[in-house]
Each structure stands twice: as structure tokens, then as C-alpha cells.
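Heads up: the structure comes next, in C-alpha cells.
Apart from one protein chain that is not included, each protein chain of the complex appears where it belongs.
The block that comes next holds subunit A.
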Amino acid sequence: MNQKIWILFKNDLASSIPFHQLFRSAKQGNGVKITFAALLLMGIFLLIYNTLTAKTLVSLGQTALIPAYMLSVSSIMMIFLSLLRANGTIFGSSDFEQLSTYPVSEKEIFISKLLHLYFFHLLVSLLFTIPVLLVWAPDDAASPLLILLFFITALIIPVIPICIGVIFGSLVYHLAAYFRQMKLIAVSFSLILLGMFSYFIITQSNQTSDMQNIGAFLYRQMTNIYLPSVLLQFDSADHIFHILAFIFISCLLLILLILTGSKYYRKLNLRLLALKSNNNVKQKAIKQRSIFFALWKQEINTLFSSYNYLLNSILGTVLLIFLSMALLLFGVEKLTALIPMSVSSGTITNIFPTFSAALLLISNPTTAALSMEGNKIWILKTLPIEQRRVIHAKLACTFSLHLSGFWISIIAFIIRLSPNMEQLIWAILIPLSYSAFITTFGLMLNFSNPNFSWKNDMYIVKQSPPVLISAFTGMAIVIVPLALILFQVLPLYIIYLALSILLISLAVIFYRRTCTIKLI
């Protein structure tokens, strides 16, 4: 590999994940250690889950399907990831100006950025390919040639998802660049794209109904969702040419992407840079606002100023608004028809509070709210205000976001599910309790572990310790009550009452704790 590309890639990687801090003293390296531990834990869970899935396929007599199934599922996951990650890594990246001053070609920069994406995607794909090697490879049907081909395919598999992510990501920015509110439009386009992609997956996976032949069912489901799966067949040596065709197509796509993308890289980034320095701002009258409003407005402005921060922060709320609107427009029956299992209206009413709360948990800008101050933290530190006010503003920003989705969901719930008084109380109390819990928890984590010296906000927004810990905790506090409700372990009102008391009490503790953590 070209030496310059390698240096650029290593530098880019070190900026996004500071590996070197892993070996530093306890306090300095703690953040990175937590990040690695959380990612490792997540990886181990996924690895175990995929190994169990592969073993289930063996027990169903579908051993030959394992490689294709795992590669297809990992590809779909990688498409989602690359749609979320391509912008910010290649286009609209904060290091564009700095990189432009180096004696390297645009093609070299572009390839190094692709390598960056490839590295992360390969790590994800390994979580799917390792179980294949553990379960499928020892099987008699897997010849050494097929195993070798699988190994090569596993290395190639991130290429198509990356190409899809980069092409769509650049399209999003290209279209958004025509608007004054570029970042908001870009995030809206990205959300529409993710929504369309999710809808496509749901509808395509429901199109096959022949459950008698599980092998044929899974094969059709895979190929319906991810077309390149037709070439990923490792059941016999007859399909070698299919696999070779897949490798060839992937390589060809990559070459085309490099050739066209590297030409477009500078043009699009320059356009984005010009928009960043947009001077076409409407002159507004000077007004006096309260300290709280000024700080809250500043938080909202920060949220809307970063593509990565906004996209990650509003995903859950937008999903809640979208599903609530869908519920209002189409009713319960049409929506439940999209789910591949029968769910009664009563169950929907019972789990609605936890479901809407779960979506709010995804939207949690407080986990990065303090770190997002970056090198501007001196401003907050020198303002003549109590730390409590800063905390209130940061919490209020997230609450505002949650409330915007919450009230629509409640209206949809009342109109379409006609709840009784008790159900309505839970539908209000539970999401609010979750919201209070996760915002205070996220902010406490960020205050305990702030990072102001970042170069790319992607690290802060997507993989910083507060974000990962908050995501894990969020998952746990949704799964446990949901399981208790679905398996009817305890009466619903006991679960919800206990949950709301617990979450609100914890929120109070977290809030108090955050107030005691000194910024200075």
C-alpha cells in the first residue's frame, strides 16, 4: 500500500479512537478504556448471539446456509452503519482543510478515508464471520477451497455496504447543499433514507410466507432484502463462480468509487465548507432574554450545528413522531400487519408506554452535551453563572426534544388505542420517567467523563464512554420491564409503578450528583 495512504489512515484512526491513551495512567486513559470495554462487551454479545443463530441453523439442517446468511445480515447492518458514518468521515469532515495542505493527492486522502470506514466495518463483519468459521467450517460439507473463498469474501464483504453508504451519503450532502439550513436538511434526508431502507427491509422480509421449507424461506428473505446474497452460496463447489463474481463485482465497485469519489471529494467538501461560512443570515433585532433561555437556545443551536450530533440525537424522537403519525393515520391493525407475528391491541396498549420510552432513550444528547463544548469550554467556565444553570439548560434541551415526540405519541395513543384512565396515566408517566432517568444519567456520565480535546465530533457523539454506557443502560432498562410485561410475571400496574418510582428516584440522585461534579 502507498505509504502516504497508510500514514493518513493511521492518523485518521488515532483521531477517532485514541488507542495510545489505552496505556496511559488511570485517569487519563479511563475514558478510552471504558469505550473499549463497552465495545468489547457489545462485540462479545453479538458474537455469542451469532454463534447461537448459526447453531440453530445447524439444528434446522441448514448448515450450508450459514455463511450466506451471516454475510448477508452483516452486510445489512453495515449498510446502516455506513449511512450513519460516511458523512462526517469522508464528506463534511473537520480535517478537510488540514488535509488539503498536505502534499498528498485527493485520491490518497479519499482512499485513506475509505480505509477508515473499511476498518470499522471489518470489525463488525468479524462478529458475523467468526461464528461461521466456528460452526460451519468444521462441517464436512465445507471443503478447504470453500473455506478459503469464504475467508476472502469475508474480507471483501464490507465493500458493497461502504459503496452504498458513501454514494447515498454524498447524495444527501449534495442535495442538502442547496438549502440554507444545510445540516438540518442533510439530517432530514438521512433520516428519510434510513426510514425508507428500514421500511424496505420490513416489507421484503414479510413477502416470503413459505415457512414449510425453512432453507428456501431464509434464502428468499435474504435475497429479497440484499440482492448480492444470490451470489453468496457456499453449499457446493458448483457455486465457486458465483462467489468469484461477487468478489469481482465488489472490487469493480470499489475501483469505480475511488475513481469518481476522489474527483468529487474536494468539490463537495469545498461546497460544504463554503456553507459553513454562510453569511446569508437574516438580521434580527437585538433582544434581551433570560439566562436560562439564552443557555437553552445555545444548547439547541449547538445541537443543530453538527450533522453527527443532530442525527444521533433526534433519531429516536423522529422515529417516535413518525410511528405516532403512522398510528394516527393508519390505525393499529395496518401497523401490526407489518410485524411478522400476531400482536393483540391489548398487548400494544400495555407495552406502548415502554415502547415510546424506548424510542426516547435513543434520543439522548446529554451524553455528549458537555463534551460538545470542545475548545469553547472556556466560555462556560468564565461565565458568571452557577453550574446548576448550565446543567438545567443541557437537561432542558433534551427534554424539549423528548417532549416534541412525546405529546404526538400521547395524542395518537388516545385516539387510536382508546386507553382507560390507568393505561393513560402509565402512557404519560412511564416515558416521562424514562426521559428524566436517561437525561440525568447521560449528563452525569458526561460531567464525570468529559472530553474537550476532540478533532472530529463523531468520536464524542457515537463512541465516547458516556454514549456507550448510556446506550447499554437504556437497553437494559427497556428489556427487563418489557420481558416482565410480556411474560406476565407481575401485574402491569406493579411493574409500571415500581419502574416509575425507581427511575424518578434515580434521576433525582443523578441530578444531585451532577451538580456536585465541578467543571473546574
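Simple rule for what comes next: a contact is a pair of C-beta atoms (placed from the backbone, for glycine too) under 8 Å apart; a residue touches a chain by one contact, two chains touch by 3 or more; residues count from 1.
Following the convention adopted for this analysis, contacts and distances are computed from a predicted model.
Not every chain of the complex appears here, and the one that does not is recorded in UniProt as "ABC transporter", selected from "RNA polymerase sigma-70 factor (ECF subfamily)", "Propanediol/glycerol family dehydratase large subunit", "ABC transporter" or "Sarcosine oxidase subunit gamma". Only one residue from A:305, A:400 or A:448 touches the chain missing from this view: A:305. Note that of A:270, A:343, A:379 or A:476, the residue touching the chain absent from this view is A:379.
Against the chain not displayed here, subunit A makes contact via residues 25, 27-28, 276-279, 281-284, 286-291, 293-295, 297-298, 301-302, 304-305, 374-376, 378-379, 381-386, 518, 520.
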